[in-house]
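Missing here is one protein chain; the remaining ones are kept as they sit in the complex.
Letters A and B name the chains as they come in the text, with residue numbers starting at 1 for each one.
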Amino acid sequence: MAEADAGRSHGGKRILVVDDSSLVRLYYRAALEKAGFSVEQAINGIEGLEKTLTQAFDLVIVDVNMPRMDGIAFLRSLRSQADIAVAGLPALMISTESEREDMAAAAAAGANFYLVKPVSEADLVRHAALLAGVAQ
Amino acid sequence: MNELHAQFVIEARELVRQATDDLIALEQDGSAPARIDRVFRAFHTLKGSAGVVELPAMTLLLHAAEDLLTAVRGGKVAVSADIIDLSLACLDQVSRWVDDFDAAAALPADAGDTGRMLAERMRAFLPGGASATAPAATHEAPVAAGVADWVLRLIEQARDKIVGSPALYSISYEPIPGCFFNGDDPVDLMRQIPGLLAFHIEPRSPFPPLAEMDPFACNLRLQAIAAADRADLAKIFRMVPDQVRIEPVPAEALSAPATDGKSDDNVALVRAILEAQAELLRMPGRTEGLAGCIGAARRVALNALRAGGFVQLADDLERNAPITLDSAGLLALIEQAAARLDAAAAAGKDSGVEAPDTATDRSDKPAERTLRISEDKIDALVNLAGELIVAKNTLAHSVKALDGQGGNVDLLRRDQDAIDRLAVELHDNILRLRMISVAQVFRSFPRLVRDVARQLNKQVTLITHGENTEADKTIVDRLFEPLVHLVRNAVDHGVETAEQRRATGKPEAATITIQASHSGDRFLVEVSDDGRGIDPATVRRRAAERQLLPDDELAALSDEQVIDLIFAAGFSTAETISDVSGRGIGMDVVRTAVERMGGRVTVASKVGAGTTVRLDLPMTIAMSLIMVVEAGGQAFGVAMDAVSETVRLPPDRISRIKNNEGFVLHDQVVPIVSLADLMKLPPRPAEGVSRLFIVAETGGRIAAFEIDAIRDRVEVVLKPMQGLLAGARGYAGTTLLGDGQVLLVLDVKEIMP
Partner (left out) sequence: MTVRRAADGTILLVGPCPVDDAEPLLQGLLEASGASVDWTKCQKPHTAVLQVLMAAGVVPVGPCGDVWIEEWWRGNDRETQGQG
C-alpha cells in the first residue's frame, strides 16, 4: 500500500463516510472512531469526490442512494480518476434491504464489498478493518 | 499427556522461539510494521493455543502482552528496550510454563499470581497505565462467542474488583423446588465461594401473588462470578452437581474488544472479501475505470489478508502482483490466494501457509514435505539398526559354523551378503535422520547477545553464517553450551565498551560472528569478535600466577601456544568478576565439552583486532556400542561389534593344555585370555565357581577374554588416545562415562593372542 502511504500521518487508518443522512454519518463515525479510525464525512457523491481528490484515505464507505450524485455514480467517477492512488481506493457500499438489486450495479461500478442495512456497529468495524487493512 | 497437549507443547515452543526472534529483530529494525505484525501474530497464536488447552494463567498473561503489542502496532506506544525486555520476560515465563505443562500436565500453583503480576507490568505501558485493564470493553459489550449475557453483565458489575485478568469461573445454580426440604440453603452455598466477585439472585419464573406463594418452594436462580479454583468450587457444590454449572470465563469476556482475534468468522469474511474482489475483476466488458477497479481490488485483497493475519499470503500476493498487472493476472493471483487461504483454514491455522521468510524463491519450487518425528522414535530406530548390525554379525558367525560342518551354505551366504549391505545402508540412512541444522542453536544467540550486551552497557551486533549447516543432533545439541560460554566471553571480555572502542577508532558497535561450516567430514564452528584481542603477556602473567605450568615450560611457549592456556582449568581472563561470566566457569569447560564430542578447540587472537575461537567437531558422532566389563577390579570398555557372544562356564568345561586354558564352543577350541593378566592387574582369586568370558572373533581368530563381571552396555563417543598413551597398542580409545570417569576401551583385534 505504499502508494497510499505518502503524505499520511502516522495515525489510525482514514475512512471517508459518504452518506446524506447525518444520523447515519454520526452512527458510522462514532463506531469507527471508537475502533481507532479517523473519519472524514461527505454528504453526497460530489463532496465525496472532492475529498478523495484532495486527501488520502484507506477506505470509503458509501451509501447507494443519495441526492445530487448517488453512490454508483460516485464510484464510477472515482474509479476513472487518473491518479491510481485515488482510483484504487477501497470502497464499501452500504445500501438498504430494498435496494438489494443494486448490488450488481455496485459491483459493476467498482465497489469492493457490499453490505445491506441495518449494519451493526461490530459488523461495520469488522468489515472496515479488513477492507482498510487494520490488523485484527 | 494426550495428543492435543503434546501438540500444544511442540507448537508453543516453536511460537516462543519465533516470537523471540522477531522481538530481537524488531528492536534492531526499529518498528517495521511487518515485524510488529509477526510478533503480534506469534503472541496471538500462543494465546489462542493456551486457551485451547485451558491454561488461564498463560492466556491472561499473553492477553496483556497482546494488548501491549496492539498498542505498539497502532503506534500508540513506541517500541522501547523496556517493552522488548518485558515481552521477552513474558516469553520466558511462557516457556517455563510450557515445560511445566509438558512435565506435569499443569501449571504450577503460583501461575495465576505470576501471570497476573507480569500482566500488570505489561499493562503499565499501555496508555492510561495499569488501571486501564480493559480499555475497549467498557464502552462496547464484548461479543465473546459462547459467553452468556448474564456472565458479561456480572463481569461488568465486578469490573472494579477484577485486578489484572485472573482466571474466573461463572457459577449458575438452579436449586430444585424442593431443595429446602432437603435441608439445602442455596444462598449459604454461595456464601462459601472463595474469591466471589459478583453475585446475582433472581426468580426462575415470575413470583405469584404473595397470597398464593409457597414459601418452601424454591423458585430461584443464583449466579456468581468468582476468581477461585475450580476444584474448590466443585467441592462447595458437591451435593448439588446436577443443579449447578461451573464454567471458566474466557479471557475474551474480560477485556477483548469486539474486533479481537482471528475467529473463524473473520477467516470466512476475509475469504468472502477475496471472492468479492475476484467477482469485481471477472465483471465482463469493463472499460471505464478498469485501472481503478484493479487497483482497488488489489489493495483490498492485500488489506484483508494482512488484517486477517495472513501476512505471508499478503506478502506473496504483493510481490507477485505489480500495480500494473492486468485484470486476468490479478484475478488468477487472488484466486490462488483464496485457495491457499482455504487450505490454511482447513489445516486449522494459518501457519500452514507460513513459510520461513528466508526462503525467498519459495514460490518457484514445491515445498519439501516434512514430517515431525519425535527424537525418541528416531533413537529407537537407531537402536534397532544397531541391533540389526549385531544380528548381522551373528548371522555371519552362524553361516561360518554351518560351513565348517560341511553344509552347503552358498545360498545362505548370498542372502547374508545382501543383508549385510542392507543393514549397513539402513544404519547410515537412519543416522542421517539425526542430522539437523544448527539454525535452532544459532537462533538463541541474538537474544543472548542482546541481553548480555545490555547488561554490560555495550553495543554488539551479532552476525551468524551457515545456519543451514547440518550435523548430528547430538553434536548440535551439545554445541549449545560451549557456544554460550564463548559468546558470553566474547561480549564480556572480548568486546570493549563503546568509549574504549571510539578511543581506538573502532565503530562503537562491536561485531560478533558465529559461523558454521563443513570441511571434509568435519563440522567447524567459529566465534569471532572484533574486540580487544587476547594479550599473550597478560596470559603469561596469569598462568605464572596460577602456576599452571613450570616457569621454564611457560617461557618456552610461543605467544600462540600461550593463548591456548586460556582453555586450561583454573584460568580466567576476567579482569573483574562480572555477573556475566564470573561464575566460576571458564574456557576449560568449553574445551571439556568439545573434547567430549570428539572435537578440538583452538583460538587465534590479535591484540586490538579481536579473537576467533574455532571448534573443530565431527559431523556425526561416531557412537560406538560398547560393553563395560570388569577385570582385576577395573572397568574396561570392549566394542560390541567385536564380541560374538558371552558365556559363563563351569570349571569342568575348561581344559588346560600346558600353560594355556581353553574350552570348546560350537565345536571349536577357544583359547582363554585373562583380561586381568593382560592388563597386568591382580588375577581373580576364586576357583571352583563358574567363570565369565566374552568371546571375540576377528580376522579368523577367536579368543575368550575372561572377565569378572559385565557392568553395562552403553553407546559412547570414542576419543582417540592422547598424551602418554597416544602410541599405546591395544586401546581403541577412551570415553567419558556419564559419571565423568574415563573409560579405557580395548581394541580386541590388537590384544587377540
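Everything below uses one rule, namely that a contact is a pair of C-beta atoms (placed from the backbone, for glycine too) under 8 Å apart; a residue touches a chain by one contact, two chains touch by 3 or more.
All figures in this text were calculated on a predicted structure; none of them were measured in a lab.
Q: Would you mind listing the shown chains in contact with the chain that isn't displayed?
A: Per the touch rule above, the missing chain touches B.
Q: Of the residues B:A148, B:I176 or B:L196, which one touches the chain left out of the display?
A: Going through B:A148, B:I176 or B:L196 one by one, B:L196 is the residue touching the chain not shown.
Q: Tell me which of B:A106, B:M213 or B:A234 is the one touching the absent chain.
A: Final answer for the missing-chain contact: B:M213.
Q: Among B:A6, B:A106, B:V187 or B:A537, which one is in touch with the chain left out?
A: B:V187
Q: To test your reading of the contact rule: which positions on subunit B touch the chain that is missing from view?
A: 157, 175, 180, 184-188, 190-191, 196, 199-203, 207-208, 210-211, 213, 215-216, 218-220
One rule holds for everything that comes next: only the chains that are shown with their structure count from here on.
Q: Where on subunit A does subunit B make contact in their complex?
A: For subunit A paired with subunit B, touching residues are 1, 3-4, 10-12, 34-36, 58, 76, 78-81, 84-91, 107-114, 121-122, 125-127, 129-136.
Q: Give every residue of subunit B touching subunit A within the complex, in rising order.
A: Listed in rising order, the residues are 37, 40, 73-75, 139-140, 143, 257-262, 266, 269-270, 272-273, 276-277, 279-280, 283, 286, 288-300, 302-304, 306-309, 323.
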